[in-house]
Every structure is written in structure tokens, then in C-alpha cells.
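Written out below as C-alpha cells is the structure these notes cover.
Each chain you see keeps its place in the complex, though not every chain is here.
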């Protein structure tokens, strides 16, 4: 029996399950499921419960997972898992690191260290894959650290700024 | 007819042209940069020549290297695709000098239509209506403010050498002009090697509708219906359709006639596209002519049965067009979604990396023009377009329904794509009604919610699937490479991406 505490849009759901080669028996917040299953491919899990048949496309994202079922997305975080949702709706507490989402070049710095910014306001303009894109603040706050300058080449995951 | 054609491009459009060559019994020759070793377009060609390092300036834009490959292979013609050298007069001339046919219009036509200033002058001489604005490049912020003031806000700032939605900015008030001018000039310089920009009146609630034209070397020219390209994000088309939901036979005829006037003005030969803005009262204004194949050409092919790439090749070979204007009919409706390797959850940032799982939709009425395969690593060096998904059906309603079905079948694992973004847009009531303008996406994105409502069972199944994945994904006791499952490796790779 394995278990996890899922968090979806701030709501917690307890889940526990036993998995075999072709089945999963699971409960989610007390609701029981007897599932037939097939690991179709990396990140694709077919599940069938009492008639309901779904392909679940699971993608690791931002310390949580995006699961697409019938074309509809759900973002799921697990408590105690090493993955935790980084992006919240702007109301979150504590410092947030803004990192380069891919290798590229900083072509313009839009803010200064210490500045107050709003959520979704641009911090720098970065060029990658022939496109210029603004890197925006995930939440409002103060720019505690600004780690890049115009012309800097950055790698995936490099710290651009900290907002607190 | 040519026996061998070199395709001076990469990605999905190189694959598209290679398939046209094969469909005509012509041997396709590919070129590739270091990043494209073993790319799909290279795998599908009969011959392939390395042309340098990954940056386009050192490979796909290197005229001499590409012409050397053409000489070495004995290719009689070069298809430039779109982007890269497709609208480069120097390249078109160099081909001609090297005795290789450039599959496209003459260097003179490219030059004329490539200049926003000259093309507007030419259109004006032929009586084609245009959006009010400057024709000549502006000098500085001061001049921009003066012209914008006289036109009245909002105005558009546009790169003279621009195209494909790059180097354009909307300015709603005088305060924005200086910043916008800097950014647009910088982008124009980086993208087109020319920082000239001009100012134009912004048409409110505009639709972007373009007319496909074909003209041969024997003086025949036809227009092949329109494409509705209004659904754009930051001036980049993302969804295209044929027919346009607002089109009627009279407007189509008038726009087609105007497009053919542009063909005459430019002395145009081969396939081209005349772009128009259309306002709410069905007034249309000439924007520009793209002197090459468009990304979105498949929607036209699906409704007319005309293979535009084959026609390009036949025209370049000097053949007389068999298509007559009266034979061209629009049958049913087609819609295209541009599948980009980009992350809608992260400001649409490009998402390069290895495609770990690729499940493509199939069945009746679909066409997937892809440039990638499972296991391929999308390089960071180029445009992030990985595929164009096109659905056809007898009606627009059915085509959209089919596209939604196809989008739900589509899965690209390992990198982020905009598939979910399309699944949501295609359910928007205004989109379904055909009631939109070029600002549709940007307005909709502001109130888009992160998660989409789903049933309790589906939600619980999502939790179970993620939980099973999360367990498979935990750090194992044994870190030897041999024992890591593919899921674990994938998750670790993804964990690096913030």
C-alpha cells in the first residue's frame, strides 16, 4: 500500500493504492476505485474504472505534475514529495526564484534591484529560439536580487532574480 | 521537369517540400547544420550535406555553403521554404548566377515586395486600398510621435524589412512610443539585419485575411481562395482557416482581384500571398505580400485539392499552369493549429529538448505536417514550430469538432507544447461563432484559468496517475544508471527545468 497527499488548487486529497501488473486498487478521499491499467508509454497511463476509460498524460512540472485527461489539464502537487508547486496565484509567501526557462541571452533589463513590482510585470527581456520574450515576476513584491545584466548568456535554470 | 531539388531549409517545411518532391518522382537533397544531424528532413532526403554550425547565420543563412551543396549534388533547383533565405534577393540572384533555378519569384519581385515602402507605392499605383500611414522609414521618436499624432492613436510600429509577425508593435498612447521604438528596432536588426521602421494607423477590430496567388511564366495568374489568419498571439499566427467565417463570394472576388493587381504590380511569378486587414464593414487594406510559401498553405490545399508546392515546382520548371480560375472551388472547411515547442504555462517560452514520447492523431480528414520524431531533440537554435495539424470537414463546425478530437489524441512528452492552449481556444464561444479580431488571444489569455473543470472521477484518476508517476519517480536506493527506469530519468531531466 502506497499513499500520497495531493494538493489541487489549494485543496488536499488523500490517496492510497496497491498496484499490480494490470490493476490498481485505490482510494481518493475515501472514494474507492478498482482499476484496470496499462503503462502505455513513458508518462502515458491508461486507466479504466467501472466503465470509465481514460488515457492519463502525466508531465512533471514546476515541482508538481500536469495531468491531461480528455484534453483537460489538472495541476497536482504532493505534500512531502520533492516536487512542490512553485507558481501560485500571486498570494504566496516567501521569496521566489526566477530562473531562465532555457538557454538564451539577456537583451534588456527592465527592473532594478530593490524595485517594487507587480505580479506578471516583466523583469528582463531574454532572446532564445529567435524570439524575444519578457521574463515576468511570478508574484508581486520587491526584487531582492537581480542576478543578470544586459548581454549575459544564461543557461537553463540560471537564477535571474529573486522576488520577495 | 527537374530530376533533383535541393531544399534550403529545415524542420517541418523542409519535410513538406521533400514529400512534394517524392510525390513527383524528384530526388530531394537536404542540407543540415550541426544541430540537425539526423533530423527528420535529413532522414527523408536522398542526399544530405552538412552546411555548418547550429546558428542559422552560420548554416541555413550561408548562401555560398548552400550553393556549394547544390553544385556538389547536381541539383537543378533550390526550394527555399519559408524564412531563412526565402525572401533574400541576394540568394535568389546567387542561384541564378550559379545556374540553379530558385523556386520562387524573381529577385526584382522579392525586392519590391520585401520593401514595405516600395510595395505600398506599387500597390497604390494599381489602386489597391491600404491602411493610412507612412511609407518611408521614420528617423526617430520625435518623427514617430508627430506621424502617430496626425494619424490618431492607436498606431502600429512595423519593421520595414519585417514579416511573419516579427518586428511589430501596437502603440496605444504617445507615452509608449520611445520604448516600443527601441524594442522594435532591436528586434528588426536582430531578425532582418535592418532597423528601419514605419508607422501605420491601427485598424480597430481587424481581421487578418490573406489571398493565395499562383502565377506562371506564361502570363497566367489565379487566386486560390483566402486564409483567415486573425487568431494571432503577439502578431504571430497560431490558427488559420479556409474559408474565412466572414467571407462571401463577392468579397472573395474583390479581394482576389486586388491580389491579382499586386501580382501584376510586382510582375510576380510562382506562389505568393497577399495579406490584407479587413475591418468590421468588410473594407480591406493591403498589408504586404509574402513572396514565398506560407506556413499555413495546407488549409488551402485541403479545401481546393491543389498541391501548392507541386505547383511551385512546376511553375519554376517553366510549365504552363493547368489550373484555371473557374475550376478553383472551395470544398468544405479546413483549420490549422501551429504546434509549437513552447510553454503556455510559462509565458509561452520556447521549450527545447528531447521528445520522449510522441503520439500523433490520425484517421479521416486530418493532416499532420511534422518536422520531428520520437527521440528527436528540438534544438534551441531555431523557430520552435514542430508541427502543423490540419483538420478538414464539410463544414467549419465539423472541422473544429474534428480538430478538437485530434488535439486530444496528440501528445508530445518531454517538452512543453501549446496543445492545451488550442484545446481551450477551440472551445471558446466567440471562436466557435467566428466572431473575433486579431486581439482575441491576448484578451482571452488575461482571464484564462490554470485548471479546467473536470468530473470527480476524472479528477481522482488524475490524482492516482500522478501519484503512481510520483512513486516511480522517487529517488531510488540504487543510483546506478542501469537501474533507473525511463520514467525516473525523464522526471529528473524535467526537474532541472524551472
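First chain written, first letter: the chains are A and B, and each begins at residue 1.
One rule holds in what follows: a residue touches a chain if its C-beta (ideal position, glycine included) is under 8 Å from a C-beta of that chain, and two chains touch if they have at least 3 such contacts.
Keep in mind that this is a model prediction, so the values were computed, not measured.
Copy numbers for the complete complex, expressed as a formula over the labels shown, read A x2, B x2.
In the analysis below, only the chains that are shown with their structure count from here on.
In terms of their C-alpha centroids, the spacing between subunit A and subunit B amounts to 29 Å. The touching residues of subunit A, counted against subunit B in their complex, run 2, 4, 6, 8-9, 13, 15, 17, 19, 24, 26, 28-29, 31, 33, 35, 41-45, 47, 49, 52, 54, 56-62, 65-76, 78, 81-83, 86-87, 89, 97, 99-104, 107-108, 125, 127-136, 156-157.
Those residues of subunit B that touch subunit A in the complex are listed here as 56, 183, 186-187, 190-191, 343, 345-352, 356-357, 359, 380-384, 404, 407-408, 411, 413, 416, 420, 423, 450-454, 456-471, 473-475, 486-487, 490-491, 494-498.
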